[in-house]
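This structure is in structure tokens; I'll ask about it shortly.
Note that one protein chain is taken out, while the other chains of the complex remain in position.
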Amino acid sequence: MDRDRIEVRLAGFGGQGIIMMGYVLGKAYSIFEGGEATLTQSFGPEARGGACSAQVILSKNRILYPYVTKPDILVVMSQEAYTRYYPSLKDDGILIVEEELVRLGDLKPNQKLFKIPATRLAEEKVGRRLTLNIVMCGFLAAVTGVVSKEAMEKSVLDTVPAGTEEVNLKAFQVGYEYGKSIVG
Amino acid sequence: MDRDRIEVRLAGFGGQGIIMMGYVLGKAYSIFEGGEATLTQSFGPEARGGACSAQVILSKNRILYPYVTKPDILVVMSQEAYTRYYPSLKDDGILIVEEELVRLGDLKPNQKLFKIPATRLAEEKVGRRLTLNIVMCGFLAAVTGVVSKEAMEKSVLDTVPAGTEEVNLKAFQVGYEYGKSIVG
Amino acid sequence: MANIKWTTADPKGVLTGAHYLDGNHAACEGALAAGCRFAAGYPITPSTEVVERFASRIPEVGGVFIQMEDEIASSIALQGAVWAGLKAMTVTSGPGFSLMMEHIGLAAMTETPCVFVNVQRGGPSTGTPTLPAQADMMQARWGSHGDYEIIAVSPSSPQECFDFIIDAFNLAEIYRVPVMFMMDECVGHMTEKVIIPEPEKIKVVERRWTDKKPGEYLPFEPDDDLVPNMVKAGDGYRIHVTGLTHDERGYPAATDVTVHNKLVRRLCDKIYKNAHKIWKWEEMDTDGAEIVVMSYGISARVALRGIEMARERGVKVGLLRLIVVWPLPEPRIREIADKVKAIVVPELNVRAQVAREIERVVAGRCPVIPVGHAGAGVHDPNDIYNAIMEALK
Amino acid sequence: MANIKWTTADPKGVLTGAHYLDGNHAACEGALAAGCRFAAGYPITPSTEVVERFASRIPEVGGVFIQMEDEIASSIALQGAVWAGLKAMTVTSGPGFSLMMEHIGLAAMTETPCVFVNVQRGGPSTGTPTLPAQADMMQARWGSHGDYEIIAVSPSSPQECFDFIIDAFNLAEIYRVPVMFMMDECVGHMTEKVIIPEPEKIKVVERRWTDKKPGEYLPFEPDDDLVPNMVKAGDGYRIHVTGLTHDERGYPAATDVTVHNKLVRRLCDKIYKNAHKIWKWEEMDTDGAEIVVMSYGISARVALRGIEMARERGVKVGLLRLIVVWPLPEPRIREIADKVKAIVVPELNVRAQVAREIERVVAGRCPVIPVGHAGAGVHDPNDIYNAIMEALK
Amino acid sequence: MSVTTYRENPVEQFLRTDRMPHIWCPGCGIGTSVNCFARAVLECGIPLDKLAIVSGIGCTGRVAGYLRLDSFHTTHGRAIPFATGLKLANPELSVVVYSGDGDLAAIGGNHLIHAARRNMDIKVICVNNFNYGMTGGQVAPTTHFGRLATTTPYGSPEIPFNLPHLVASCGAVFVARWTTYHVVQLQRSMVKALKKKGFAFIEVLAPCPTLYMRRNRLGSSVDMMKLFKEKSVVKHGIDTKEVAITNYEDPIIVGEFVDTERPTWLDNYNEIMKKRLGDKYVPWGVNNG
Amino acid sequence: MSVTTYRENPVEQFLRTDRMPHIWCPGCGIGTSVNCFARAVLECGIPLDKLAIVSGIGCTGRVAGYLRLDSFHTTHGRAIPFATGLKLANPELSVVVYSGDGDLAAIGGNHLIHAARRNMDIKVICVNNFNYGMTGGQVAPTTHFGRLATTTPYGSPEIPFNLPHLVASCGAVFVARWTTYHVVQLQRSMVKALKKKGFAFIEVLAPCPTLYMRRNRLGSSVDMMKLFKEKSVVKHGIDTKEVAITNYEDPIIVGEFVDTERPTWLDNYNEIMKKRLGDKYVPWGVNNG
Amino acid sequence: MSTSTGRKFIGLVVINSERCKGCEICVSFCPTGAIVMSRDFNSKGYHYPEFKHPEKCTGCGLCGLYCPDFAIYGYREKVE
Partner (left out) sequence: MSTSTGRKFIGLVVINSERCKGCEICVSFCPTGAIVMSRDFNSKGYHYPEFKHPEKCTGCGLCGLYCPDFAIYGYREKVE
């Protein structure tokens, strides 16, 4: 994608690590690729729970208006997220789904769809269910190309808690390769 | 005095009962003679001490501006009070002093002066030093006639703590008679 | 239909007759006449006499006074008492008022009818504890976080302390808002004759009890006038009351922007839209005036001397004395602004707290000239006179 | 001579480099860069991350964080630390801010340089704890009793949280006032790149230590700029600091109207008279604009989308973004008002908190159109667009 | 152990079921305490329409909002003075304060000690989960020494309050402590507290798995319940001085520590008025309300 | 009894003599306590430039303003948290809080108990005159049961705090009580407190002749001093539970009740940081300040 | 109170699986092991308890006293 302003929305439920995905993406783009990236988030009850969504704007220039209105890329990790946000996806936008958690309807003609069983991959291939969001990061990098693999990898390493680098790198690889296997 | 608005200032030091004098005067005039009377007071440090002054405006009509600027009647019970407030006394005003506590200068030609050793009278004739302010009330009623003896008496009785009516009535009499003996 | 019932005062609280009282004592008598049966307070100069009198009077009237451990506790104990069905007030001055800010917001949010008495003294901080100011006027309206509206009433004599604190209680009940009774040390410590009428002559608003049954009743469903009717604890309604954003059931909806918007706007609108029923002011000689002085509380009385001085020089000066200060009678102010050369606003603060709001309302129709004073005393009437003369130029 | 020394940041507190931070974390880094070495706080959503980061960073930088028992304690512990010589802040949101009001007044009265960070959430009362508002703007200025002035700074991005909290600390030191760093939940929880410069590139004001000796020094004697120079406890000056009205020696003079007047006026004047050195705003395309939008914080960024929409229809719209909100840049606002058809003021509150003050300043020169929003979300840019189009009529 | 049996879950009639599921995390101990409370209320026979519940702010503070009673969710730390006003204005009401350790003992500590001193006739249930849940796991005045919280990322340098001792020192007439493991005993103490005239205080130790336990790697909620079971020692009537819990590893003394009698604030108020004013004084809250 | 003798009145160098006479009433006990304090400071050898005094608001709160030391007259009830900030920001300072019973135990009660719990290294001198002096004699949490005050015109319905017990229950390391009659002992305890590391608390019972005593017809200041003399029983080390004063007629237990050791808040803070961060952690307040 | 044959009471358990958050407290503290966690998820993705061994249940009610989510309730029914 080479638009000046790319709007990304990531949505799912609490515990899936949605915000961290947004954080990894934004950091990759702004810190490791020198662009600008604004991450905002919906915030549930004071500490916990419920539906969760993150919005990332990527741009080469200063980002003024910081919110997503019509995402170029929509990542949905729950049925509720799909129902709620799919209608706002751009007519030529990209939809990425956790395929085992979401039942899809029809897409518009110019929209693109990429599906991944991220949770299962995290459980089965990485051995840590909680890394599903990093699997998704790899996948997103692979299928959209909005950020380079290298930047995304660095961002993952820079973000995850000390001691968990290895498993997360693995998760990233799993997702990335799964993505590459689709887009070739 | 038959001006529509009579301004009275009473001043001395804390412990002399200055405010209560003002209260008795104001109540006598407003409650027992049906006029209007506004009592205001200067207030020292939060609870206690120092110089003390009360201002009473007496009028047959609604009192708008509630402060004394040039008193018609000035009662001073300490040297400091005299020094501070005498200059504001009206050219034809009445000055009343606790004669054993104040050393006087000259008066203006139309000003009138009435002196009383109120503290000593309270000690010697009433037997209670603390009643000096009620002695002064009696004196003031007698020499100025701004309120009737009856109203002032009622006001004293209505104001002093239960159980002290008698001694205060006596103090009032002492002051009143001392005043009458002067003005005849 | 807004469930507002006017009745007359409960004779138990009414000391009918002529009394020689200072403003603080008169305010207490007014509160008792208005039906206030609970007060929680914490001592502070120059307001303590209000609760001291209440403490001594209430056992005979029936009710409770409790001195709490601080102002924070006082300002919420009072709200507990209201939800148990009583009319209630708390009394304080500057520093204590600052501590009550969170709970003014709570009362606004939960629409708890109650009265906060503030006998204003010189600030900021401990300032001049024994001396007057009118420098908490903006705080009364803006001191708590978030958006809400209140009513502020300002008396200028002991008689008005009596009369208008009854208004304050009535307004609190009608609009279910905390009403700020904004006295000043001068009025609080000034003694004058106070005529307390017969109980039957004192008009008092009852709580706007709902006439709905438990199943039907929604605690925060507004009536015609945007104000919900009320119930109390123990009545079997099993209500929930929260300081969180809540829907008409009273249930938290703290992440719902629509509910939040509706609620917050209504909390403000119930004052804005009913403002014409709330305004109260007094005018003297405003017809044909070249200059109108607008003031409130003690300053309005002091201003009269300045006005007198200007009149002696032939200037036509009127006075508009605000009794309800918030909300301001905006249309009338604009009307006057269209006719006069200037509006002069003396008040005991240096930040032109009410003047600046008048200035906003006037929007350039005429100059608005604040006459500030830092407090710890009252204006020299000459300053007001000078401002009037200056304004004429 | 005002004893203001600019230096550069202490490298210990500066994390030079590009970081991906949310506003709350960036504010903490800014505070550390500004030299803040003491923070006292009490947790509250959505601000707690500021002190959480501080707690984790400070041991390596040198200094102390303490979570106090409440906001009241935090807001005065901070002042104790300042008088011991450190730069200090406290951090809170709505309800906690309300509890700090008494101590904002104390800081103003004792001229204690310090920073209060308020990450605004929806109110009143508990409101919407996790969602944004800009409804404490008037409270920041008027929330404590009595007259005083403060400075309020409002960032609109994490980078600005970093940059402008440094300004906030610097302004606090220069003017010896409590500075309100008025964030909002959006900015606090929005993550962007934050570039932290080399320590030598960060300009920091030292405390304006007196150069007088103990015998000569008067703690509250103003310097040229109306601000007194300072000492700290332990330096041998044996100062007295009180929240009572005090003379230049710092001695209580709580019944002296002259001293009170002089002090209170100076506390306000030091801001009024130095306002031109304090103002900070950003303009975009205001030259030749028909409409100028004036806003701050997150709303200014949201407004840009509305402005864009209007421009697409050929309307000439400019933006004046307030960075220092209080004091307002009054002359510039008037200048603009003289040239435009209208001023539109979007903000996340429904009482037009900043708009009303702009309206006062504008005094009828042009219409001022508030675009209110109760918070718990941000404006729909359409509403701002509509207001602009409406204003044109 | 004997458990009263009801045909339907007795907690159900206490719930605002239209607000379920609640916001509490999986395994959070607050809900457990609510089960005990509901049963205790039924057991002691207070008419439900005359029972009011007051909470401050916090996860535990949400209890008020879930109970189908007259319920007040006030401000952080101020449930007790609100309850005081409610009770004094209508002494017929039974008033229960249900809130968290931070709410009652950090910001609300002053109200706690004064209400205990006054023997104000309210019942306080304090769910102590060793940290601030609602705001994300900050240190509380109950956090074990040296343990992690977001605001003490290297460990808490503070010795926690011994809450039973604190309130007992101020004159509370009923003081008990249980854990969420001790559901039966907790219910029994709640019954006693509800029937008691005067200031009663029950501390309920509870797991906060999401924050306190996760941050301190203390395992699951079940693990903490097991710890409660293992470490608890029942000592009724023990001097409260002895019941401090400073470290996570300390034994946990539970039981009913104080159960005594003295006049409530209102008893004294009425007594004093009667003494001074004689028969013209109508005691408050005895026939009126 | 041995009294150290100085050539000149040692209190003089502590006074802002340009502010004399002070505002305290004739016979007010506050000034007496100041005499003891001045001598204690001299005796324990703290450099006067490193001694800061913090007061709240009240008659006793005016102490800060009369002492020629770095002195802070803060807000009502908040001297302790101000002192906490002062001390933590510069641990080299000796920090003394000097304030009244209402200030410290009514509005300021929460700060008092938390500072004691934390063992914050400050010394608190509480002049207990059984009422609020400054505001004109209202009831305090120390007023004797049933006694008159302006806000309890028929008698106080409240049982007062046992202040030594309250702070001891929270962990104060030094707790003493004397009356203004016990000038020598008071001075001695002040010396100990000043030398003590950690939270020290001294309650000084004092006459307020103008308000409390006059309203309750308790005679003159001299009468109260005589009462202090007669009713006092010295019991060092007694369990603070036993030292409550509920009625005016009660015996007055005086003495040094607690004198123990435990790490201060800052000791623990430094310790914990060192444990986690190792040598890169520079302990705060040890060499810096 | 031995087996189903001789029992005067039977223990019954009601499970509201949609309210369950899978904390496993009920299962862990059931004194008899009458309930176990099911392999199924509810719509929120939580495993919930199953009344696997009714015969073991004494109807002691502890599961219901423990459950923080008001999702399970055990009680006793007379066998006539």
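In order of appearance the chains are A, B, C, D, E, F and G, and numbering begins at 1 in each one.
Keep in mind that, in the parts below, contacts are C-beta pairs under 8 Å (C-beta built on N, C-alpha and C of every residue); 3 or more make two chains touch, one makes a residue touch a chain.
Computed from a prediction, not measured in an experiment: that's the story for all the values here.
Contacts of the undisplayed chain with visible chains (whole complex): F. Touching the chain that is not shown, out of F:27, F:108, F:198 or F:255: F:27 (per the contact rule at the top).
On the side of chain F, the interface with the absent chain consists of residues 1, 3-9, 11-12, 15, 20-22, 24-32, 34-36, 39, 180-181, 183-184, 187, 209, 220-222, 225-226, using the contact rule stated above.
Assume only the chains that are shown with their structure count from here on.
The minimum number of touch steps separating chain D from chain G is 2. Listing every chain that touches chain E and chain F alike gives C, D.
Centre-to-centre, using mean CA coordinates, chain A is 61 Å away from chain F. Each of the following residues of chain C touches two or more other chains: 45, 59, 69-70, 72, 95, 102, 106, 125-126, 129-131, 242-244, 254-255.
Those residues of chain B in touch with two or more other chains are numbered 43-47.
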